[in-house]
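Only a portion of the chains appears, each positioned as in the full assembly.
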């Protein structure tokens, strides 16, 4: 910390080596060289956006912990902390370079990136001729990692209350280390979806959200519904145990989404870029509001009483829907895009139930259906988008992720089993698998 | 001695307690329960699916009193708990064979 002598000394020395450009003459002057300024802006923007997206991990955790039954709450917390941790390490070990091989390092150009550990710049950018036109690798890695972790968080919600801990974590390891990065490289790594198909997905309605959704859908189909969810031809709701937590989680996600979408502008080095980030913040917010209001009004009309869990899903639906193109729409279109997302959720939740696909927190409607909707909505707001580019990419990414995920789930089911025993499911995973209750106290005394 | 078990609407608890204190009841046990009875049976909707809510929150009182007080206590509860709407609750009376106050070792009527 405040130890100006050492730190400043090191920093200045290192910079002097690395950045001869535009040096100021006054000796102790720390005015940044002109060339550094854009780099500092963009890098710092990534760090701020990155910590906001990190915060979404807490949001998913609280949302899911609030929407499961009490007897599975500790497990849901455990899964979320663990999945984020594994995602962080796997993205370092494999994911980052698989997703961003850079020019000429692809194993199969445009299709499969590079296998190597992620490496940051040297301290103080020493002895490197850093490209100052973008941002630091460290900030980019930090930011991108959070997107990867988000994908895994989506899966945990759908499969809650019945999946075993370790097979789930094994799936997360493969998802975050391999499946996510490979398909993400096709678009964001500059691969063939980007180069050949002109696919547009600004912040990842498809690349992140629908990917999580497809993996979740494959899991839900193979894992089957919770015991008693569909019995005697009827749906038996299993209300979430703690709605304040679910609401908190939604607000956290809403907040984190400003980083998710805003940071995806990737540059904050000009007035134009920062003005665009502002547009994105405003559009992201209004899309969430549109989704929430729509779900509120629709559940009031359809069921006579507004449903808080649907309103929360509606806000998230709005956020996912605007994610493929948060920049181009006007405030009005952004609100409408979000509103359609909110409507999708209200109809998709009971629709999935009719198909007996048991999605505990509504992740498939929110992330998969609205992810698709958001990706298609780009056609309406961004003239560069093409029907082929959007539709084909949705299909290709969907097929790839669904097939890989299904294969992996089936393999896991065959080898270790993925579902807890009936008895354990009835007892609850907290006691059965962890021996730890979320609210263990019986008596207040 | 009698054990009087009464199930009442939760918001009536304070009123009943005051009424009982007024007639000399000096102790009771209060439990939060779910009641099933004619009052129940509405359906709710959660995420688009209907389900029946069969149980309603109730408070159960358990009071042990000397035989002589039993009727008065029953009446007092009945009066204080009545709203004349469905679900007001029931009162059951059982015989108690023995009672003991842990602190002093007093028994039966003295223990109450």
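Things to note:
Note that the chains are named A and B in the order they appear, and that numbering of residues resets to 1 at the start of each chain.
Note that in this section a residue touches a chain if its C-beta (ideal position, glycine included) is under 8 Å from a C-beta of that chain, and two chains touch if they have at least 3 such contacts.
Here the structure is a predicted model, which is why all the values come from computation and not from measurement.
In this entry, the protein chain formula for the full complex is A x3, B x3.
By our rule, only the chains that are shown with their structure count from here on.
Once the centre of each chain is set as its mean CA position, chain A and chain B turn out to be 52 Å apart.
Those residues of chain B that touch chain A in the complex are listed here as 45-49, 51.
Chain A contributes residues 235-237, 239, 302-305, 307, 309-310, 346, 349-350, 353, 362 to its touches with chain B in the complex.
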